[in-house]
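Complex shown without one protein chain; remaining protein chains in place.
Each chain gets a letter, A and B, in the order it is written, and its residues are counted from 1.
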Amino acid sequence: MIQTLAFYLFALLVIASGVFTITARNPVHSVLWLIMAFFNAAGLMVLVGAEFIAMLLVIVYVGAVAVLFLFVVMMLNIDFAEMRAGFIKNFPLGIAIALVLLAELVLGIGAYKAGALELGVADGSAAPMIGESNITSLGTLLYSKYIFLFEAAGIILLVAMIGAIVLTLEKSAADVRGQQDIGKQNRRRPEDATEMQNPEVGKGVEL
Amino acid sequence: MDFLLSFQLSAPEIILAVAGLVLLMVAAFAGNKSAQTVTYLAIASLVAAGAVVVELFTNDALSQGADAWSGLYRMDAFGNFTKLLIYLATIGCLIVTPKFFDAKGEYRPEYPVLMIFGAVGMGIMVSAVDLMTLYIGLELSSLSSYVLASYSRSDERSAEAGLKYFVLGALASGILLYGMSLVYGFTGSTSYLGIRAALADGMGTGALFGVVFVLAGLAFKIAAVPFHMWTPDVYEGAPTPVTAFFATAPKVAAIAITMRIALDPFGAQSDAWQQIIIFAALASIVVGALGAIGQENIKRLLAYSSINNVGFILVGLAAATEAGAAAMLVYLAIYVAMSLGSFVAVLMLRDKDGNQVENISDIAGLSRSHGLLALCLAIMMLSLAGIPPLFGFWGKFVVFQAAVQADMIILAALGIAASVIGAFYYLKIVKIMYFDDPADVVEAKGETSRWVVLLVTTIFVSPLGYLLTPWLGDLAARAASAMFFVI
Partner (left out) sequence: MFDPLEYLPILIFMFIALGISVLFVFLPMGVSRLTGVHEPTTEKNSEYECGFPAFEDPRSPFDVRFYLVAISFILFDLEAAFLFPWAVSLEYTGWAGWTAMMVFLGILAIGLAYEWKMGALNWE
């Protein structure tokens, strides 16, 4: 009973937040509504027993992705009036894409009914449960069978880090100006810096 | 799981990954002045990884291939062949790069490090026998590519290319992932073996949708029509050495995974995807040939040329036979040499201020001022067009031969007819270089390293390349049979 109630509450709030995300006038508000949607989706995940996914939604999506969205929205400084004009201009195109997606969704559901959807291992039996919660099962698989992919995922994170630094890090002012090097200044001799020339009358000096 | 065996079988990736990490530290602590050293070390580590691949390739005990990492990764002749191509292409690109960025003072040691990690990702991709491994490898190589595309920070076109590549690449990854989730849902397995077993006696509508989405996502990555729109813009905008890289190594990897996924897990249901591949092949050949005709920019032209070539390669896949797969691999090897050579030649075209020359009109009469360069570029163009004495013809020949053997005579005939249209713009470039009045814009100064890459690739595509056909054909046949071994 209480589960049904909670399901409808979370589901309603996800849909409502989703609608507000795309209708909000201010992109910052959109992001805040998106965070609300993530939270409620996390609630739904708890209801179906996927506690780890719920935790990931809160930690990664709410904690990090939404913050990144917020930064990007603030960084880009979008001209809302222009964006709105673009929205009206592209409205028919948007509707067309939405219709295509709807058709795909309907077809997908049709296919879902037609085919035999069997989750589990290849021979049709359900995957064995290890430990007492699905986090334990997930961890056991991830850190034994999927070790190789786990380390590769670590390298993907590393590449993302390198990419962010290569593409956005400006040279700090100190690097560009150069630090004062007293030894270098003392070693400098007049011969290094000046050049004696004896130009003929009427001729200039090549600089 | 036998860790020792797994380490041995995936040694090329592990060597490269460790080398990448070490070089990253060198880059961080030694600063920008280490860029040259890091490049040489990166080349050395690629050579080392290549040597390990050769060792695994020639190891008789492992000639049938072996699974590693609990069936996620498979070392076999197919993976080894494509990995060698990928490493060679990456080495070639690394050799010609530093001078390009040095001119603007933009060369940094991160560049070779990103290339190395890209090569790791591509190696994982071509050895993947599980959808999860495939996806992780694909993301690793794509992520490196996005960064490389927008590497030139002073150039707005480079930033634009990076952004376009990223947005469309992410879309393609999404489509691919959706298809994979459908395939997993309807077959109950992510491993190729499991999918193949589940699809052995017929395929439902749901799994068919999965296959279509997976192929659509992969078509994006190999830039086959109708998912080719990003290619000209990205190839034009990205810095030329990066474009050379995109046209070679990631393309080999993407075509290799398309082959493996079509022939291995979906191999029993080839009727389901053959029509799609036939359409993509013919459309790519025609669009690539027609799109190139009006181009003014030589990099855009080469982008259309790569779309055109992907079409020819897919003709071999449409045949869905072992001979077709072997033909594709031969074509891929020749294609890598041709595009690497063409891009290196383009890279050497510079005006007297050191800026890159990219307009086709500017290379008019190149044969009179820079004879050897013009000759090399002309050989590349004629080879891309498939004019008989050159090696490019051999690639087209084996692919069409495979199609004819698989009773796809109409496809072969249409492909050959379309390749005649394609020959037009390649010949146009040769004509401009040899018969037009000199524009005298190009002031090419030869760097030894670039000449080496250009001459090696030119000799490979020249008629001398035919001496290699028995050897190359044998390797390709071994690699192709590795995929049909499971049947």
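Rule of thumb we're sticking to: contacts are C-beta pairs under 8 Å (C-beta built on N, C-alpha and C of every residue); 3 or more make two chains touch, one makes a residue touch a chain.
The structure displayed is predicted, hence computed values, not measured ones.
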| item | value |
| --- | --- |
| Sole residue of A:Val60, A:Ala85 or A:Ala103 that reaches the chain not shown, by the stated touch rule | A:Val60 |
| Where the missing chain touches chain B, by residue | 3, 21, 24-25, 27-29 |
| Touching residues on chain A - with respect to the absent chain | 2-3, 6, 46-47, 49, 51-52, 55-56, 59-60, 63-65, 67-68, 71-72, 74-77, 130-140, 142-144, 147, 150-151, 154-155, 157-158, 160-162, 164-165, 168-170, 172-173, 175 |
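FYI, only the chains that are shown with their structure count from here on.
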| item | value |
| --- | --- |
| Separation of mean Cα positions, chain B and chain A [Å, integer] | 28 |
| Residue ranges of chain A in contact with chain B within the complex | 107-108, 110-112, 114-122, 124, 144-149, 151-153, 155-156, 158-160, 162-163, 165-167 |
| Of chain B, residues touching chain A in the complex | 1, 6, 10, 17, 20-21, 24, 68-70, 72-73, 108, 110, 113-114, 117, 120-121, 124, 132-133, 136-137, 139-140, 143-144, 146-147, 150-151, 153, 162, 182, 185-189, 191, 193-194, 197-198, 204-209 |
